[in-house]
Each structure stands twice: as C-alpha cells, then as structure tokens.
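What you see is the complex with one protein chain gone and the rest in place.
Chain nomenclature is as follows: A, B, C, D and E, assigned in order of appearance, with residue numbering initiated at 1 for each chain independently.
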Amino acid sequence: MTDGSNAFTRPSGRAPDQLREVRIERGFTRHAEGSVLVSFGGTRVLCTASVENRVPAFLRGKGEGWVTAEYGMLPRATHTRSDREAARGKQGGRTLEIQRLIGRSLRACVDRKLLGERTITLDCDVLQADGGTRTAAITGAYVALVDAINGLVASRAIKLPGGGRSPVFGAVAAVSVGIYRGVPVLDLDYAEDCDCDTDMNVVMNDGGGFIELQGTAEGHAFRRDELAAMTALAEAGIARLVEKQREALAG
Amino acid sequence: MTDGSNAFTRPSGRAPDQLREVRIERGFTRHAEGSVLVSFGGTRVLCTASVENRVPAFLRGKGEGWVTAEYGMLPRATHTRSDREAARGKQGGRTLEIQRLIGRSLRACVDRKLLGERTITLDCDVLQADGGTRTAAITGAYVALVDAINGLVASRAIKLPGGGRSPVFGAVAAVSVGIYRGVPVLDLDYAEDCDCDTDMNVVMNDGGGFIELQGTAEGHAFRRDELAAMTALAEAGIARLVEKQREALAG
Amino acid sequence: MTDGSNAFTRPSGRAPDQLREVRIERGFTRHAEGSVLVSFGGTRVLCTASVENRVPAFLRGKGEGWVTAEYGMLPRATHTRSDREAARGKQGGRTLEIQRLIGRSLRACVDRKLLGERTITLDCDVLQADGGTRTAAITGAYVALVDAINGLVASRAIKLPGGGRSPVFGAVAAVSVGIYRGVPVLDLDYAEDCDCDTDMNVVMNDGGGFIELQGTAEGHAFRRDELAAMTALAEAGIARLVEKQREALAG
Amino acid sequence: MTDGSNAFTRPSGRAPDQLREVRIERGFTRHAEGSVLVSFGGTRVLCTASVENRVPAFLRGKGEGWVTAEYGMLPRATHTRSDREAARGKQGGRTLEIQRLIGRSLRACVDRKLLGERTITLDCDVLQADGGTRTAAITGAYVALVDAINGLVASRAIKLPGGGRSPVFGAVAAVSVGIYRGVPVLDLDYAEDCDCDTDMNVVMNDGGGFIELQGTAEGHAFRRDELAAMTALAEAGIARLVEKQREALAG
Amino acid sequence: MTDGSNAFTRPSGRAPDQLREVRIERGFTRHAEGSVLVSFGGTRVLCTASVENRVPAFLRGKGEGWVTAEYGMLPRATHTRSDREAARGKQGGRTLEIQRLIGRSLRACVDRKLLGERTITLDCDVLQADGGTRTAAITGAYVALVDAINGLVASRAIKLPGGGRSPVFGAVAAVSVGIYRGVPVLDLDYAEDCDCDTDMNVVMNDGGGFIELQGTAEGHAFRRDELAAMTALAEAGIARLVEKQREALAG
Partner (left out) sequence: MTDGSNAFTRPSGRAPDQLREVRIERGFTRHAEGSVLVSFGGTRVLCTASVENRVPAFLRGKGEGWVTAEYGMLPRATHTRSDREAARGKQGGRTLEIQRLIGRSLRACVDRKLLGERTITLDCDVLQADGGTRTAAITGAYVALVDAINGLVASRAIKLPGGGRSPVFGAVAAVSVGIYRGVPVLDLDYAEDCDCDTDMNVVMNDGGGFIELQGTAEGHAFRRDELAAMTALAEAGIARLVEKQREALAG
C-alpha cells in the first residue's frame, strides 16, 4: 500500500500519466491491403486489413459493408507458452471477447454505406505480449484500416460523394488505465496488470467521445472519483495516440 | 431526437430512472443449494448455485475455493428461435463474455479462503428474454450464492472464524443504463436496447463501489457528462436492487 | 425383495397404477407460438413450439412441413450438477436419443402436407428432473404443438380443407412403466427408476395405438406376461394423460 | 394394402417367419481377442472384442469389469455414400443410439464381478448394409465376446470359482420384426424396412426373456395384437439365432 | 546389427526384394461402383469407389471432375485397440496425411476433363493392419477406380472421344521400401516397420515415373546410394503390382 505521492514508482519507472514508447510501422507485410506492426513498449501486434468483395449473410443485398476483427496470440508471445487455439480446437472466451471489442471499436469510425458491399477483416496477431494487447491492437488496426480504405479510394473501387468524404470518419484509438498501488496510471504493462486493483480499457475517438469503456475491479471496488481520474488519464493518452496515428499515416 | 423533457416517453411508459418490476423468487427448483428465479420485467432468469467439494486444477492444494458461472439462453427465450448452443457444438462469444462477467462479479463478494476448497457454480439460464439478461442474472445469482453459502454455514461444513464473518461480504447487483433518444435511462428493456445510442452494464456492491463497468456506444460516442449521468442512474438503481435482494433473503 | 401383494409400497406411497400429479400450464413464456410447463410430480419440463417458414434441405420444394424436437437438461435440474452440454461442445447420446424419440412421436400426429412448408421445433428443456423427463416432454410438447398450429389456423396462415380438418390428428401422450420390486408400476419417479428391474417408455395415441415402445431390462430379463401387464398399465395411464391434455387445451 | 393371406409376398420371397441366411464366421481378423464376421443376408458386420486391463473412471477400484460397444458404418456400406463420421467430427444420433443398445444388450449376459477390472469393447463395423445392422451386430458381438472371455479363462487371466461358472451366462441375440403390408414379418431387409408400418428390434436371451424391445410405428400406430404377433415371431427367430451362435462356437 | 550379407534374414523369411503375397479381390461389397479387398500379406484394406454427380465448390461450372480419398482404420485392425476417430471427434494427422497422399496419387492417372462434373471418392478402410496400409490402399483403390469409371463408360454416362481413350490413363501402384538392419528391403511388414532405419513410400505409374516419394530416416540419415537402392527395389516391386492389378481387372 502506497500513499500515491513521492514514494510511488511504477515498475518501468514511468510517470503515472506516461505512455510506453509507441511505434506504428506501416507495410510490415506485403500481401494485405493494410499491414501495421504496432508496439506499445514490449507489446507488439501485427494488424492486417484484408478487403473482400462480399458481406456476411445478414447484410447481403443491403448495399452496406462490414468491418470485423479476429485476434490471436502466438503461443510463445507470453512468458510461458500457452496452448495454440487452433490445436485445442476452439478460441477461448478471452479471445472472442477481445475480437468482438476490436470489431465494434473500428466499426464506430466507418460509414458502411460508403464502403459498399465489402468486408474488411482486421487480423490482430500478438507477436509479443507485455500488457495492453487489445488496446495496441485497436490503435494499430485503425491505421491498417485507413490504408486499406485509402487503397480502395485510390483505385476508384470506392467512388466518393461530392465533398470527397472518406468512408472513415475521425480516428479511433485505445489505451488501458488502472489503479496501481492506489495511484491512477496510464497504459499498464504486464507487471502492473498482474498487480493492480482496477484495470480499465478505454476506446475513444479523436473528438474525445467514448466508444467503449470496460472497467474491472480486481481487488477492491473503485469509487466515482477514481473512475473520473482514470477516464481523464485515458483521454489525454488517447489524444497522444491519435497524434501518433496521424504521424504514421503522414509518413 | 428528443429534448428529454415532457415530450419524452419510454416504450414501457416508465420514468427515465425507473426500474422494471423486479421479483426474486427463492427455492424455484429443488435440487440446487440455491435456486432463484429472478425477473426484471419480462426478463426471467433461473439462477442456481451448486456446491462441489473440488476446485479447478490451478487452485488445488491452496486452501481456497472458487466461484464461477455459466450462462445459457433457452432457444425460444427470444422473439425468434435461436440455435441451441449444445447442438451447434459451441458456446458463442456473447455467451462466453457474459458468463465471464457474472463469474468475476460474484467472486468480488466472496472470501475464497473462508469458502475452503469448494467450487460454487452459478448457472444462469434465461427462460424469457426482454433485455438486461446479464444484469438480472448477476442480481439473482447473488441471492442463490448467499443461500448456498448459508447452507454450508448452517450444516457446519464451513466453520466461521471468531467474529462469525460470512464468506460473503457485502452484496453485488447489476443494472443496465443507456442513452435512449438522447435521454439517460435506467434498466433498458429489449425495445430500448435495440434502439439506443449507448448501452452500459454496471455492477456495483452495496457500498457504492464499481465492480464492473462496460459501456458501448452503439450510435454516437458518449461524452463525459453522459457517462456521469448514466453512472448516477446506475448507482440509484443498484441501491434499490440491493434492497430487493435483502427483502428476498429475509422472506 | 417383495411379494408384490399387500406388503408392497412405492417410495412415493402411490398405488401401482397411479400417476403422479400432472399439471399442464399453457403460456408459460411469452415469445413462442406454443409454451407449456408440464409437471409429472417433481419433474418439470418447459416445452415450446416455434414455427419457422422453412424446411430442412431434404424437404425443400415438396410442399410438406417438418416437426422436430430438441431436448436439454439444465445443469442443476438433477441431484448433482451435470456438465452443460453447450460447454462440453456436444450433446450426449442420451440427449440425442431422447430428442429423436420426441420428434418421431409428435410427427405421428401431424399431417405434414396440411402443415405446408414450415418447420415446427419443439424445445423441451428440463428445469427439474425426478424421473420420466422424456415422457413428460412428449406429453407437454403435444399441447405446445397444438397451440402453435391453432395459431397458424387462426391467422389463416394455414387454410384448412373443406371439412376443416386440422393438421393435427388425434393426440399423443407418453408414460413410463416398469417392474419395481417384482410389481408392474406406472409412471416411475427417480427413486423407482434407480432401483427397478425393467423400465419401459410407451408413447400412444388417443385411439390406443402404440407409437413407440422402448423397454430395457435393467436387472433380469422380463417375460411375456410382464410385458402384457406393463402395456396395460401404460394404456390406462395414457388415457388419463390425454384427458389432462384436453382439459388444458380447453382451459 | 394387402390382405395378408396368399396374395402376400415379401420382396425377397421369404415366408413371413423366415430369417435371411445367417452366417457367423469366427476369426475373421487376426489381432482382436474375438473377431466375427456376421451376415444376415446382405447385411455384413465385423464384430471384434478387445480386452483391456482397465475400467472407466466410475468403476475404478470396485473390482468389477465393463462391457461397452462402438458402432460404425463404412461410408459406402449403403446404397449411396454417406459421410464419414470421423470426417464430420462427430457420431450421429443414430450411431450413438445403436452403440448404446449393443452395449446394454451384451452387459445383460456378463457377470462383471467375475470379469474383474477389465473392459471388453465390442466394435461393430458394418461393411455392407441391407437392413437389420444393429440386430446382426448384437448377434455377432455375442460370439466375439464369448471368444474373448474364453481366451481369458484359458490363459487363467480369469480364475473361475468352484463350479467353473463362466463370466458369460446364457446367450443374447437380436432380430427385427415388423408389419409389412399388414403382415407381421421376421428379420426385415432394407426393401421392407423402407416400406413398413412398424419396425421393432428385439433382444432376448436364450431363456426367452426380453432384454430390449424397441418398436416404432412408421405409418399407423400398432395395436396390442400386432405387438403380440411380432414378439412371438421374434421369440422364434431368436431361438434359431441362438442355435446358430452355438454351432459357430462349437465349430 | 548385421553385416547385410548371408547372415541377414527378414522376420518373415522373405528375400530383400520379395513382395508379400498380394491379393486383389474385386466386388467385395455390393453397393459401391468399385469395391476391392486388397491384401499385402496380413494387411487387408477395403477400397470402394463411389461416384457422385457433383463436384466440390472450387470446381463448379468448370467442366471437370474430382477424385478424392478418405482413409480409416478400424479400431481393432491393429495389435492393440486404438481410439475410433469418429468418437474422438477428429481425424488424426496421420490419417489426413495418408488420405491426401491417396487422393493425389490417384488423380495422377485420371483425365478430369473426360470424367466430367463428377466426384469419385475412394474410401480406404483398413480391416487388418500389418504394415504398408497406405501402399496397399493406393494399389487397391486404383482397381476400384477403374471399375467405377468402366461402369460410367459402359452405361454411356461418360462418352469417350474418337479414339476411345478412357479417362484413366496408365496405372498407379505403391509400395514401401526401407533399410532394415542395414539392408534395403521391399514391402516392409509391421515387424520390420517398427525396427527399420529408413522407411520410404513410393508411388509410381506403369511407365516407371515417380508420382510420390516420401522417405523418412527413423534412425540414421540415409545416403544417396541407399536412396538409389531403395528406388530400384520400389521400381521392380511396383512393376509386379501393376501386373497384379492387370490380372485382377482381366479376371
């Protein structure tokens, strides 16, 4: 138990409101319409965007597209080897939960009418895990998605309306926040994640609106003021992540 | 779009901060150590608590117990029949996500050392669905859990320490909140759930602490003030649900 | 070992030819076209009938309908908790056997040409088990089926031929019989089921014809006279069950 | 519709109470402790008995053995090719139902205490199907079972008690009966099976006791007198099958 | 360890370049368009060819046919009973590998344009195993395939072009070779297979061309001269197998 003041140190030595080093590397692999290796410190996720000219059965003939995600973790992305889900014959609950979250988050910034009858699948595969894989995945997948849609626009597969508005509106990024030893902190790494009282994943757009908020009390229940402190940290962190996304897309 | 004032009406005619009629019926079935039929309006969930004298492999020999949950929906609990998960050969992502949520929520009020090397499984099966099945399930499962643990205490299978403190500390209940036609509302039913901008499930304890918070923007991203309004509604609603739980347990 | 005369008592105190209390409660849930909670003593099964305007592939374009059943047991319907089949990833042999039996039994009273290209699925979910779940399920599912088909007729989705003959002809009900401590008895409960020499499930129509007969010698092989005694008991029992069905449908 | 008298002919030209040609060939394959190819006319089933020195979990340490069965049909045992169950990833309901029937039937003639902590698995694989595969399987599996147990006795793995009583008591055989064009007939072949009103599988022991009786009305419900006629045919047929088993075992 | 000269003996007493007794029995079962029981000594495989008037999705509308294979092993084909793949719920890696090999091998001798939009499935089920099941399967499946295609030609379902060239060109057969105790040997039986240094399966056509070659060093890596010796043995063995196939087809 700490007093949260000067005695407090994070395992990584970061300040409470400090992100890990974030890198967004476009074009990491060659075949996908968008391919991004995103790193939040030691967490590295390969995010690819694949375009297919078909939609799921429930959307056929409706003139709209679909954006979905799949998530996987290489067996030895983690400290100890975990089973390969393909070998076990099913995806675990955590995997399904995360890929549903990624899909919902990215759909929040796409005009599916403008996309047309196409599916964009965002595959997020964790090469190395050190906490925060889902938030890194969302942040990176956004960039892969923009690359894929820009490609469709450039090739005139998608024809934009008068004002040239892209099917992607705004930006979406995500970060975790938590209460670690009594102190609200931004962007938890694995050491903090294992030992924190509350863990919250926040997805926001570049206008400061919340898209997803998932908080879990691990040890003690969190209070309203702690919630406010965490969402403020997240808001500031996501603003910086959106900036990183812009730099990457401009690069 | 509404102004949220006098023009606003919920499909059910309820006030924005009004719960549906809540009923908690103990002893609904005979074999389980706890068996509760909980209704939040038209949503009816059978919650049973089963005690087994074994723990999962990762806890063996550690002197603590485990609390876990499984969730199911009868195929025709819903407006149109959905596939039986047992026949399809797997539980869907939504099911896994919900049962993980129920398990985490209930573990938050159990002292697993005092429970001893036992597993309590909370089976939450939806007989009829009208929105809010997961929050009804958590609220009802808490009562089934208390019944099961009281049974262990009464039979002296669990011996309490000096002060007589039960392995269950505090109460846990859950409710959904959302933004429906621009207005924050409590305890969404199916008609509202299909047509709202934001949907948030909140799990709290009787001390007003947050245990889980899962918010999703369906249409537009929600702002900080909307988050505050929703959590305030949830806080009031959960206080009333905790009261209902107490009445049921006293009955 | 008993002599089968005056010393003989059933665990429940019933006479050898006495049914348990039978209750048939229509409209137990709201969404299904037919919804019946049937009780044979402590055995309670929720039977819903769902109508869908499509048929399995092998019937497409043939102008006939289909009637099928699915059976499930809630994990804690029984004395000790059994695994959830959805979680195990498959339905067991017993489940498949029972749902095939229910489906065949109900198809025996439906004119599938008159039904038209529709499927009626009878979901039979055991909320509480005390022996005889499959016979209760058949008896209750018949009532749910009639309700669903009457709804189709009332809404003129099905147009009846000249004489107004319904797609349902006759009634179908089921009961178990057995040899318990040397004495043929009707409608075995769980205590008898665990300890009997022979267990037979009988499905009959209201004309006294056999639709299904499944007898199993648990301890010693049964003789021809025992078979005759058991089928006579079943015949009388089913006549009373058909009466109960009529009362419920008239109610 | 026929009058059942002189105009009546079975597709095979057999008399109503006539079995098909039955052949029981021991030692068909080399590795199993018992290996029998049984033919009922064009139906040919390979039945092997495998002995293993272990029992299922529910019997461990109880000093008794277990007898179980598995059933399969080669994909092209039938007129048109059916899917390979191993490729589809699960055994169908019919398969599970049949193998449960075979297992129960054979357990009815084994003293599991004398067998000791061993499992005998009867694998019944249909090489060619022409109706009645389950009854041929039971009839053949009995012979394979006796061979396997005689081998255990001969090698003194099983030590018999004073009187030398074998762990196998009596004989078990099975046959189908039905109502074909109004006439009760014995041992239905595929042509009859597709076109009959009632189909009943009967398993009996050599003392004339019923072990299993499974009758299904395909077209119209059967009456009590038809049941009596069918069981009488079965009784006579099984007596002849038991004779065939004795000859094979003596051969 | 042997010197490979006169002291050398194979467990079966065969010469190094001697095949086991090979028998090819056509028409073993009745329903399939081709049905062959092939024996390589104690290895017996039932190979059926089934014709269906449809092709897999990837070939639809292309005017060509497909040839594919499935492989299975009866649970007690082997010394000790192995699990039934249908019961385990999946085919093992070895099974999939073998059936892919059989399919590729047989496709190598079929003109799929001439076959037309049909699928021929070769089911190879091992009734008794004593080494070399996959090579026996390929050798026997070829004969079943020819029977099936000859049937299509005879019934004029396939109309041959001017010269009357059959959709089957050439013959395909397979044999194993290996290094056993330092000596290259032909057609390994189980005793040799368990104890050899190298095991190679060779599929060739009647023109002496290689279709598949799969060699595995079990103990020590094999040298180029050993490879040459093994392929020479295989070439001679396959020539004799092709002769056996011709005799069977002529018989």
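General remarks:
In the analysis below, a residue touches a chain if its C-beta (ideal position, glycine included) is under 8 Å from a C-beta of that chain, and two chains touch if they have at least 3 such contacts.
Owing to the predicted nature of the structure, the values given are computational and were not obtained by experimental measurement.
Note on the chain not shown: across the whole complex it touches A, E. In the complete complex, the residue from A:E70, A:E218 or A:E243 that touches the missing chain is A:E70.
Checked against the full complex, the one of A:D125, A:D193 or A:E218 touching the unshown chain is A:D125. Where subunit E meets the chain that is not shown, the touching residues are 90, 92-94, 96-97, 99-100, 104, 108, 200, 204-205, 207-217, 220-224, 227, 231, 235.
If you put the missing chain back, the residues of subunit A touching it would be 29-32, 35, 42, 44, 46, 48, 50, 52, 70, 72, 74-81, 84-87, 89-91, 95, 121, 123, 125, 127-129.
Just so we're on the same page, only the chains that are shown with their structure count from here on.
In the assembly without subunit A, touching between the remaining chains still links all of them into one piece. A separation of 28 Å divides the Cα centre of subunit C from that of subunit D.
Subunit D has its Cα centroid 51 Å from the Cα centroid of subunit B. Shared interface positions of subunit B, defined as residues touching 2 or more other chains, are 89-90.
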